[in-house]
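Here the structure comes first, spelled out in structure tokens, and everything after it is commentary.
In this view, the complex is presented without one of its protein chains, the others remaining in place.
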Amino acid sequence: MTDRKTRLATVWLDGCSGCHMSLLDTDERLIEVAKRVDVVWGPLVDHKEFPADVDVTLVEGAISSVADLDRIKVVRARTGILVSLGDCAVTGNVPALRNRFGAGAVLRRAYLENETLDAQIPRQVVPELLPMARPVHEVVPVDVFVPGCPPSADLIFSVLSDLLEGKRPTPAAIFG
Amino acid sequence: MTIEDLRTIAENERQAQKKFQHHVCVCIAAGCLSSGADQVRDAIKKEVAEAGMAGEVLVKGVGCMGLCSAGPLVSVETEDQLFANVTPEDASELVRSIDTGTADLKHCDTAVPFFERQQKIVLENSGKIDPERIEDYISNDGYRALVTAITEMTPPEIVALMVKSGLRGRGGAGYPTGLKWSTVSKTGEQAKYVICNADEGDPGAFMDRAVLESDPHRVLEGMAIAAYAVGAQNGFIYVRAEYPLAVKHLKTAIKQAERLGLLGNNICNSRFSFHVDIRLGAGAFVCGEETALIASIEGQRGAPRPRPPYPAQEGLWNCPTLINNVETFANVAPIVRNGAAWFAAIGTEKSKGTKVFALAGRVANTGLIEVPMGITLREIIHEIGGGIPDGKQYKAVQTGGPSGGCIPEQHLDSPVDYESLARIGSIMGSGGMIVMDETSCMVDVAKYFMEFCASESCGKCVPCRTGTRQMLAILEKITAGEATAADLALLEELCDLVKNTSLCGLGQSAPNPVVTTLKYFHDEYDRHISGEGCPICKEHAASSAEVSQ
Partner (left out) sequence: MTKAPVRIKTLTIDGREVGAREDQTILDVARENHIFIPTLCDLPGLTAVGACRLCLVEVRGVNRLLPACVTAVAEGMEVSVSSERIDRYRRSILELLFAERNHVCSVCVTNGHCDLQSLALKLGMTHVHFPYQYPRLPVDASHERFVVDHNRCILCTRCVRVCDEIEGAHTWDVMSRGVDCRVITDLAEPWGKSESCTGCGKCVQVCPTGALSEKGKSVAEMSKRRQFLPYLTLMREARR
């Protein structure tokens, strides 16, 4: 990559934010990274729209809802290197546990059976669930996979370092 | 039992049959039986009795005559006439005109390619003799080969004869039979077994069933000669339980052969003893694979195990075991009777003899045929089979059952032998032959066979168990018009993986229908994924929607 700072985005889909936490766990090494990147999008970046010409996007979480699906398509279109970060993005992991029962069963359990007051399945604000929660690469092409629940801070740092140096990392990582 | 005894039985039988002026043979093999042949036979018998002709007309139930699609078939042997689609109501007409041979019934012309292009060795008695009477078999040269073998030949001589004949296994892989016998015979003096593989699990195949129903003694004789040659004392016939008539005829045949001392202890007063038992298979396709079949006889789950060791070295209960297909055994007696050179003169350089096929699908004449190796597919389909009916266009022929390949027009002149079929991506298999015309969608065909393999996979090894399921899912996606080019690439990748990494022949050949349809009919796959859609599938969908309305 050229002298210009790498435009980095991180996206939080259906995950627990653990992967983002693990990213933050790189601690002081973050300062090193920060010097070389522009964080153009992330859970704490207050933009309405995903920016164009992003070099690297880290995606945490599975594709579980209509909103996730719409989002990832935009992200893919505007990103150079798309990274599936963590097991939910790579395998579906915990969000995909529901796939054996279907979205309806999950909604009933959450909004009807466990609710005593005015039980109803929300139709607004909360985006509609897809029938199946899917790993990111089943929906759009993914360039780099970083398994782990969450991936360790060291792993994330090495992946990031490789990417910043223009290398395509092949992380040796364990699921779970 | 000596050759003379055998001759006496044969002579007596011939004399007894000669007393009758007319021989009426009613096919009561499964094909004709399913269209009521037993009632036809009973009706004819009744008519004969009522006409007071019981002393002149012999009515017998016989095995398959081949043209199953025109059943029930009745032949009046003495007049050389064959009647098709006979009903019990036709009985009186048949008997009334038996002297004049002018019955006003549906005649079957036997001077047509369907009959004339065939060459019968395995089926020589089929449709002629009463499979439930050993005497009828003996009067047609039956058991002469066995008695000659035991009394005049040494086991090594018989093995050498089989090697020279060039006979290859008819169960699918075409392994040289003589070589297999030789391996088993060289394992020294110990308990050995002979197994006849009559599992016949290919959908649409019924060659082995027909042989067992029509001429069971021929298979027993072949097994006994094999046992003598390799030094085995016990044998099993593993036959699927869905073949009750075959089992019945086999049971009768075994009892009769034992009674005459042609099976059992000290056959022909020699030191050679051979006992045959029947084992019923529960209808799992994979149990036709030899190691799975052996596990099943041993009372274990029918799943293949890696080879080597081959059954010839370590088979049933870890003893050397000779396992051959029904049709392979059915070729043995004629080879012993007529010599290796006679057999080797039929067929091609590497594929000797004849092959029985169950011709099915979109051809005018469906049924059982026996043809010399080396005949072309075109001859089988367009001459013997009578071409494609209803003015439709030929599209493909599938040989070799669920794991065979689909062969397009451009390869129709390819000869039918083991090597040539393999070269064009298919296999000889056990003899299933399904013809398809323009109304078949080849992706749908591939899906059908994949569904069969996926559900018949024994589940032991990973690539076959789950790989076939993944392939099936992709094929379903394609036929539903939901697939992309990426799915097609994944399908091809899975073909390669499953073929090269599966444990047994089922998995190794399960991709064949997909591979050949991808090769020869790629445009049909493209049509499904391009959004253009497949006109054939659309038509099917429309007509099935009509039906459901």
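For reference, chains read A and B in written order, and residue numbers begin at 1 within each chain.
Quick note on the criterion: contacts are C-beta pairs under 8 Å (C-beta built on N, C-alpha and C of every residue); 3 or more make two chains touch, one makes a residue touch a chain.
The shown structure was predicted, so the numbers you read here are calculated from the model rather than taken from an experiment.
Chemist: Would you indicate which residue among B:T354, B:S457, B:T479 or B:T517 is in contact with the undisplayed chain?
Modeler: Result: among the candidates, B:S457 touches the missing chain.
Chemist: Among A:I31, A:L44, A:L117 or A:A172, which residue is in touch with the absent chain?
Modeler: Touches the omitted chain: A:A172.
Chemist: Identify the residue among B:Q17, B:S69 or B:T501 that touches the chain left out of the display.
Modeler: Answer from the full complex: B:T501 touches the omitted chain.
Chemist: By the contact criterion defined above, which parts of subunit B meet the unshown chain? Give residue numbers in ascending order.
Modeler: On the subunit B side, contact with the omitted chain comes from 284, 286, 301, 303, 305-306, 308, 454-463, 465-470, 473, 490, 493, 497, 500-503.
Chemist: May I ask you to list the residues on subunit A that touch the chain which is not drawn?
Modeler: 84, 87, 90-94, 96-97, 99-101, 132, 135, 137-138, 142, 145-147, 149, 170-176
Methods note: only the chains that are shown with their structure count from here on.
Chemist: Averaging only over C-alpha atoms, locate the centres of subunit A and subunit B and give their separation in whole Å.
Modeler: 58
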